[in-house]
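Following this message is one structure expressed as structure tokens.
Note that this complex is displayed minus one protein chain, with the remaining chains in position.
Let's turn to chain A:
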């Protein structure tokens, strides 16, 4: 009896498997036939690697990862980041008063919200005021943790004036990227973090979110047909869950791949594919804690360490060639204000020994548990030992490492982050010891270091409104920093993005960011000028 029951069960299992298998094949075929976009009249659907980065409202996307870029598809701002610098967007022009305190923006007319209502100057005023009360996830309205806007005035139906407390070179950038949100949706909402309804996501940007699933990590954006600005070229953008990006790209499930450097030759010299090289705006740096290890306050010791790092080896073995050597003046080679004449420290063990005076040095190197950092640490350890610097590598999880760095509880630390293409004021955040620990991943993490000359110049550039003058200050600052090396930038990574131009080739990099999928220009028609 029992036996026959079990065999029945077994048969049932086998049958189910067969049915599932057949069902699977069936679904697959429909998927394929739906996915084909051979005909020209068919809407252009671009599929990209998804994953959950939060509900794309200015208040709810996650602080890590590409959540903000998805939110920006829905919401426009006064200015936009272009390929070379800031470009007019919702504001078609702007003026700055000579004292650098009044910013007047002239808005484009006939800008519509996704729900059909017209955008007004009042919406702009409301957005700024609302964000000051309810800060969004990416907040640019605070400098060193303090608000800098004094007041916002509506001048007429197309002009708005923003008065700031003191002149500051970063204000235009900060005001320009603030998302404009509709007053009629948000005015009665007191806790915007909890808003999770699709119908509240009314923006005036080129795309409307039609589908989002947190657990499955998928987003679907549809072009807004009444968009005021450059016409969307991509009709639908779908972010879908992807297990292995290379397999998904090869299978045609996604249309763009950040290709691992080891397999890049698969797509090279092949007309079917195009490869874009990203600017190197993500990087690793080595931090020195001069508070805990006074030896590191000796500039010769820091120089010795810099000479003991074989960056080329790190790039070859850890980054597999997809990186460039970082600048000892911090701003990376692709930064618009990069200074090529900074002091360089070539790999030279003998020189390192000489600088150390043949003293022995024992240090603990703190890293996170990422594979890359472990590899960097191992390679550093080998070369450092040759120069007489013994390092003990301590790996902890990312949050623990970040916390230790924040609390100056480390001797040496490796840290990796993005945003190296940001406004050059990041130099001040990183190197001017007078600044409170704050904003920006590069912010003040050099414990026990202060250099009056660097700090002064950092402050001076911040209030210099003449761009050329400011630029030359930044150049000088990089030189000073490279002579001092209060921390050692190691290398900046490059992404290689591969896609099929036959399907879509509008991908562009904006001036300060490394990913083509993160800026809305990639999905819109290019400027006609």
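Following the convention adopted for this analysis, a contact is a pair of C-beta atoms (placed from the backbone, for glycine too) under 8 Å apart; a residue touches a chain by one contact, two chains touch by 3 or more; residues count from 1.
As a convention for this text, contacts and distances are computed from a predicted model.
Leaving aside the chains on screen, match the unshown one to its UniProt name from "Peptide/nickel transport system permease protein", "ABC-type transporter, integral membrane subunit", "Penicillin-binding protein A" or "Na+/H+ antiporter subunit C".
"ABC-type transporter, integral membrane subunit"
If I consider the whole complex, including the chain that's not displayed, which of A:255, A:464 or A:495 touches that chain?
A:495
Using the touch definition from the top, which of A:76, A:123 or A:258 touches the missing chain?
Residue touching the chain left out of view: A:258.
Looking at A:104, A:158, A:343 or A:370, which residue reaches the missing chain?
If we include the chain that is not displayed, A:370 is the one touching it.
Looking at A:104, A:138, A:343 or A:455, which residue reaches the missing chain?
Answer from the full complex: A:138 touches the omitted chain.
Which one, A:154, A:349, A:404 or A:465, makes contact with the chain that was left out?
A:404
For the chain left out of this view, which of A:243, A:269 or A:468 touches it?
A:243
Even though one chain is hidden, which residues of chain A still touch it in the full complex?
Per the touch rule, chain A residues meeting the hidden chain are 1-3, 6, 9-10, 13, 20-21, 23-28, 31, 50-52, 54-55, 59-60, 62-66, 68, 135, 137-139, 142, 144-146, 193-194, 196, 211, 214-218, 220, 238, 240-244, 247-248, 250-251, 253, 258, 282, 368, 370, 372, 396-406, 415-419, 436-441, 443, 445, 493, 495, 513-515.
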